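A protein chain is absent from this complex, but the other protein chains hold their places.
For chain A:
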Amino acid sequence: MTNRLTRLAAAGLLALPLLAGGPAFAQGAGPVGQTPSGQQPQNISEQEVQLFQQLQGNVAGRVSIPDAKASLLIQPEGKSWRDFQREELKLIGGIAIFGILAVLAIFFATRGRIKIEGGPAGRTITRFNGLERFAHWLTASCFIVLGLSGLNIAFGRALLLPVIGPEAFTAVSQAGKYAHNYLSFPFTLGVVLMFLLWAKDNIPNKLDIDWLKAGGGLVGKGHAHAHRFNGGQKMIFWSTVLGGGAIAATGYFLMFPFTVTDMAGMQLAHIVHAVLGVLLIAMILAHIYIGSVGMEGAFAAMGSGEVDLNWARAHHDLWVQDMMGTRHEGRGHPVAAE
């Protein structure tokens, strides 16, 4: 009797043990309730077991306040989302960002700055016009702020908070939140602009496979033929457009919470946003490297828009041919990049 009461009490008190001890409990418990249908007497405790089985997932019901979210009574998935925040995201972000930094450092140490073959020609060719450079730098400047404020939300608590203290960290994070919200709009505009300007030159073709086989000119020797954009640039382009687009879309889900999706959708949107975010940051770090210290002559393409002819011939030989026609001795700025 004592044993039965103890089990009864324990089972009534704790939800999960009840599930395990359910059948024994059902036989042992005294009171028996009739189901309305009257088919077979159903033990009340069996109803309880059913209720607790609902506890394994979300338990939702009716609530009198005009807020649909409030009707969700219990969502244990919140803890899974917490675990993603605490473990997987830190792991993915750490590997992606520190990994790419390590790879770039090793690459710079072994290969050094990639020089223009044959040295600068002294003559230039227009690679990107004003609108193209505007689209690039609009996206780039927004991305830097978005990336830093996003990294601050994801990792600042562990890395920055202990250094500058809670009040200063809150001030930084609050400013970062506003910047992250507002700059999402020009960032999205930049991504759309870049897509419209460059999509036609970024359609993958057979030359990209040759580019990959040649190691992209980075690890191997020699250059594969390339039109306006080579295989690597096409990868950057589509990652930015598709990845950036997905980040923007999930970001708007998060900025206008619960307008288009429910709790599970919000958690998923955040996970996609965060994972794509750190991956894109890692990729853009490599992009920044090769466009600045990594390669002589590359920055000018997005700086002044004018690139050295020898650089262009080495990396985009077919594009130079298209631009200059057969006149390999063309001077100055023969044709606009468009």
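Keep in mind that, in the parts below, a contact is a pair of C-beta atoms (placed from the backbone, for glycine too) under 8 Å apart; a residue touches a chain by one contact, two chains touch by 3 or more; residues count from 1.
In this section, contacts and distances are computed from a predicted model.
*Asks:* Would you kindly match the missing chain to its UniProt protein name, picking from "4Fe-4S dicluster domain-containing protein", "ABC-2 type transport system ATP-binding protein", "FtsX-like permease family protein" or "Amino acid ABC transporter membrane protein 1, PAAT family"?
*Replies:* Answer from the UniProt record of the missing subunit chain: "4Fe-4S dicluster domain-containing protein".
*Asks:* Considering the complete complex, identify which of A:134, A:169, A:238 or A:299 is in touch with the unshown chain.
*Replies:* Residue touching the chain left out of view: A:169.
*Asks:* Of A:183, A:246, A:263 or A:283, which sits in contact with the chain we cannot see?
*Replies:* A:263
*Asks:* Considering the whole complex rather than only what is displayed, give the residues of chain A touching the chain that is not shown.
*Replies:* Within chain A, the residues that touch the unshown chain are 5, 8-9, 12-16, 18, 29-31, 35-36, 44-45, 47-48, 50-52, 54-55, 59-65, 67, 69-79, 81-82, 85-86, 152-154, 156-157, 161, 166-167, 169-170, 173-174, 177-178, 181-182, 254-257, 263, 266-267, 270.
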